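The complex appears here minus one protein chain, its other protein chains still in place.
And now, chain A:
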Amino acid sequence: MRRMGWKGFLFLLPALALIAVFSLWPVLQSLTYTFFDYRLNNQQKSGLYLSERFNADLFNETAFYVGMFLEEDLPSMTDGADVEEAKRLLADLQRISGQYSEEKGVIRISKEQKEEIEQFYKAAKPKLEEWNRKYALKNGENLPLLLDDIKDSVIPSNFVGLDNYKKAFTDPRVGTAVWNTVLFTAVSVFFEFLFGLALALIMNKAFIGQGPVRTVSLIPWAIPTAVAALMWGYLYDGSFGVVAKIFEQVGLIQSSTDLLQSPGWAMAATIIADVWKTTPYMALLLLAGLQNISPSLYEAASIDGANKWQSFVRVTLPLLKPSILVALLFRTLDAFRVFDLIYVLTGGGPGGSTETLSVYAYKAMFGQTNFGYGSVVVMVMFACVAAIAVIFVKILGTNLMEKN
């Protein structure tokens, strides 16, 4: 081992840069989102505004039209006092908008400037409503709406502190999503482990056809999850799906449409698809562990009079423990983060019965464009994933790292 000089640091730099920009920064950014009422589809909430801001684009555009429309409507006013008043408003507007004609985007403005704009709005709004009643103005319908945009150019802070978290703790949908995620993870990892271990034990006994079995095992693992989900979507189809039909014939379900339409069976269906896709992966990991156990240990056990079961419990399991824990850690984390499979297969339905945390977070962020609240849901998932990882690493001890 050499001590690393500055040149050595160049080896690390590209990887560090990628991790910083595409892994660490987004996590901090997501955390920041959770403290704001941050919605992309709402002009006043489409940024992170710790203090008040001013939407210069919106203001300039609106001020231009308000001025133009008001001027257009001047001839329709008959009362001289009203005309005077309207002219005064126009002058005010011109004076105010003069300050911002060079500005673009969302900017900061002083308290006085903000009050100036709000006062203009307060003065103009009742007048416009009054004139609308009095005269038949050409732009009578549009003007008050435009005026509201002037008020909306002043963006209030959308910092909400812990409100999003408070909302999440009382949101039954979050509770359901946590439960669905835990259920999906626990049941699918349990069966994957059971089947995977059985398969690994069989494959460890040299027999003809081990090669083909390994090849076949790798195909479900290697195809995209989204594709696998769609395949199963067809097999589960209520009218034309062969698996749904078989389940009906065997008597597991009353009608083949139940498979994806009833809450309990929809969850079972996603778990079956996941077990199908990842059992082989589990088997391969465990097989690698099994192959590291020296045959002489089994010989010694059998000389000591141990039967097959005893040597499995006393020799295989203890020596396989590290492999088992690592395989379980990887699979538990993967299952907990499940997205593609459920999003494509059930979309979280029926009635949210298969909606996991990642699916809910995705819907909140990209369906409702509510990034603030969606990020809180992500954080809940992040906390769970971290807890799972810490528990496993504690059990595994430091031996996960000692090799390096």
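Structure notes:
Note that in this section contacts are C-beta pairs under 8 Å (C-beta built on N, C-alpha and C of every residue); 3 or more make two chains touch, one makes a residue touch a chain; residues count from 1.
The definition used in the following text is that contacts and distances are computed from a predicted model.
Hidden from the displayed complex is a chain whose UniProt protein name, among "Carbohydrate ABC transporter membrane protein 2, CUT1 family", "Tetratricopeptide repeat protein", "ATP synthase epsilon chain" or "HPr family phosphocarrier protein", is "Carbohydrate ABC transporter membrane protein 2, CUT1 family". Note that of A:15, A:81, A:136 or A:303, the residue touching the chain absent from this view is A:15.
Residue in contact with the omitted chain (choice from A:145, A:162, A:194 or A:230): A:230. Residue-wise, the contact with the chain that is not shown comes from A:199, picked out of A:70, A:199 or A:301. For chain A, the residues in touch with the chain missing from this view are 1-4, 7-12, 14-16, 18-19, 21-27, 29-30, 33, 195, 198-199, 202, 205, 207, 209, 212-220, 222-227, 229-235, 237, 239-240, 242, 245, 276, 280-281, 284-285, 288-289, 292, 322-323, 326-327, 330, 333, 336-337, 339-340, 344, 358, 361-362, 365-366, 371, 374-375, 378-379, 381-382, 385-386, 389, 399-401, 403-404.
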